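Encoded as structure tokens, here's the structure I'll be asking about.
Missing here: one protein chain of the complex. Every other protein chain is in place.
Letters A and B mark the chains as written, and numbering starts fresh at 1 in each.
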Amino acid sequence: MNAENTQDQRQDQGQAELSLSGNQLLPQLVAHLREHRAKLRNEWASRIRDAHLLEAMTPQEMAAETTSVYDNYVEVLETGSVEALQHYARDLSERIIPRGVETHEVVGIVLLLRDVLARSLFEKYQRDFALLNQILDAYEPAANRIANTVAVSFVDERERVIRQQQDAIKELSTPVLPVRERLLILPIIGVLDSERARQLTEQLLSGIRTHRAKVVVIDITGAPDVDETVANHLVQTVDASRLMGASVIITGLSPTIAQTLVTIGVDLSKMNTIGDLQGGLEEAERLLGYTVTRKVVTDGS
Amino acid sequence: MNSGPALVSILRQGDTLVASVHTALDDSEMVRFQHDLVRQIGEHRARGIIIDVAALDVIDSFASRTLRSIADIARLRGAVTVIVGIQPDVAFAMVCLGMDMGEVPTALDLEEGLAYLSRLRGLGSSHG
Partner (left out) sequence: MSTARATNEPQESGGAADVAALIPMLRRIVAARIGQHPAAEDLVQETLLRVLAAEDRIEPGMLEPYAIATVRNVMATMWRQDDRDARNQHRIHDPSEPDEAEEVVVASEEQSAITEALRRLTDREREVLLAHEVSGRATQSLAEETGSTANAVAAQLKRTRARLRVEYLLALERTEPPTDRCRAVLMALSSADRRRQREVDAARHLLECDLCARLSQPLLGRGPVRDNEIHVPISADPDIVAARSAAREMAVRAGFAGADLTMLATAVSEVARNIVRFASTGEVTVELLEQPRPGIRVVARDTGPGIADVDRALEDGYSTYQGLGLGLPGARRLMDEFNIVSETGHGTTVSMTKWFDTKGRG
């Protein structure tokens, strides 16, 4: 197989099995990269530092991950199969995405490795230009394919994580928790905009029906602040719950929110507010137990 | 209300009247319902009234006021009224509209309404 042939095949089957295009040359290449593993990996790591990539990782983590990437990289060149690399890339992505690593960083480090290795090949073969050409012809498509694989794995993983987070947030944003029979807790966590407030209300009201709730504790300890629209909404939710026969206890009312409620003309004395969730739950049990106690009295008389 | 399927049924259970609204009522039908119910409160000397509005897909200002005035009249005649079955969407729309049931007790459904009345009666008899 001559160089021209190799070239043609590369153009024809860009993503074809690597072993085809690098039959004799790739083993040589792989041997070289194995031999100089420590030196090349260090060089790569320092280039990554210079480019300020992956700064979310500790030096130890960097050392461990770059070694793994390097070994995987060489393995792809050797076997022509990206499967192992794919798995590793996904794994890695899963670990680093929560740390806020961006796509350009991941693509960046892979391209840096490609350059570092290409330079070393230049150095080694610079005296034999024809051989260098052949080596690069074998190396480049494999290297591009690796970069591609890593980038795609990362983006896929990122999308999956984002979807998962969105679902989690959606669930979290409407957590109507049945604590015990006839008692629901609605902890409001995070910023309440009017759209989320609407969702909460719909969820709570249908929750009252499904769980046949008699008492609802709305805990707003986790809500930093509410504007007037949302405060209004909160009041409407309390009133609507009452129309469905459920009593509402509000806990964790911050002075700021209390002020907002007063500003929009809410009569706080008509709202059952208790300092903290614990107190709210005790009050709820009292409300639920209240009937029982009285019944006992009734029966006894 | 005498022709076709009944829009409202009023059943007597001991000294409790259970009025179930079966379909959306227009204003005149609502008023007729009020008259029928009030008349029966007197006839049966009812002590408790349950109005089941689960079938109403809208409770607007007129319906709210009518329900409240039924409860007021009933109270003057010595009966307690419980409104039951207000649907979640309806409850929210009522609140947005600015309507509420005032001092009229509400309960989730018929069962809860009956439980409320029997509890109340228990309290009453414990005093007597």
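Quick note on the criterion: a residue touches a chain if its C-beta (ideal position, glycine included) is under 8 Å from a C-beta of that chain, and two chains touch if they have at least 3 such contacts.
Worth saying up front: this structure is predicted, and the values here are computed from it rather than measured.
Chemist: Just to verify: which one of B:19, B:41, B:90 or B:108 makes contact with the chain not shown?
Modeler: B:90
Chemist: Just name the one of B:15, B:43 or B:57 that touches the chain not displayed here.
Modeler: B:57
Chemist: Please output the residues of subunit B touching the missing chain, sorted low to high.
Modeler: Against the left-out chain, subunit B lists 24-29, 57-62, 65, 87-90, 92-94, 96-99.
The rule is short, and it goes like this: only the chains that are shown with their structure count from here on.
Chemist: Considering the complex alone, what residue numbers of subunit A touch subunit B?
Modeler: 201-202, 205-206, 208-209, 212, 214, 236-237, 239-246, 291, 294-295, 297-298, 301
Chemist: Quick check on the complex: what are the subunit B residues that touch subunit A?
Modeler: By the definition above, subunit B touches subunit A via 84, 86-89, 91-92, 94-96, 100-101, 105-108, 112, 119, 122-123, 125-126.
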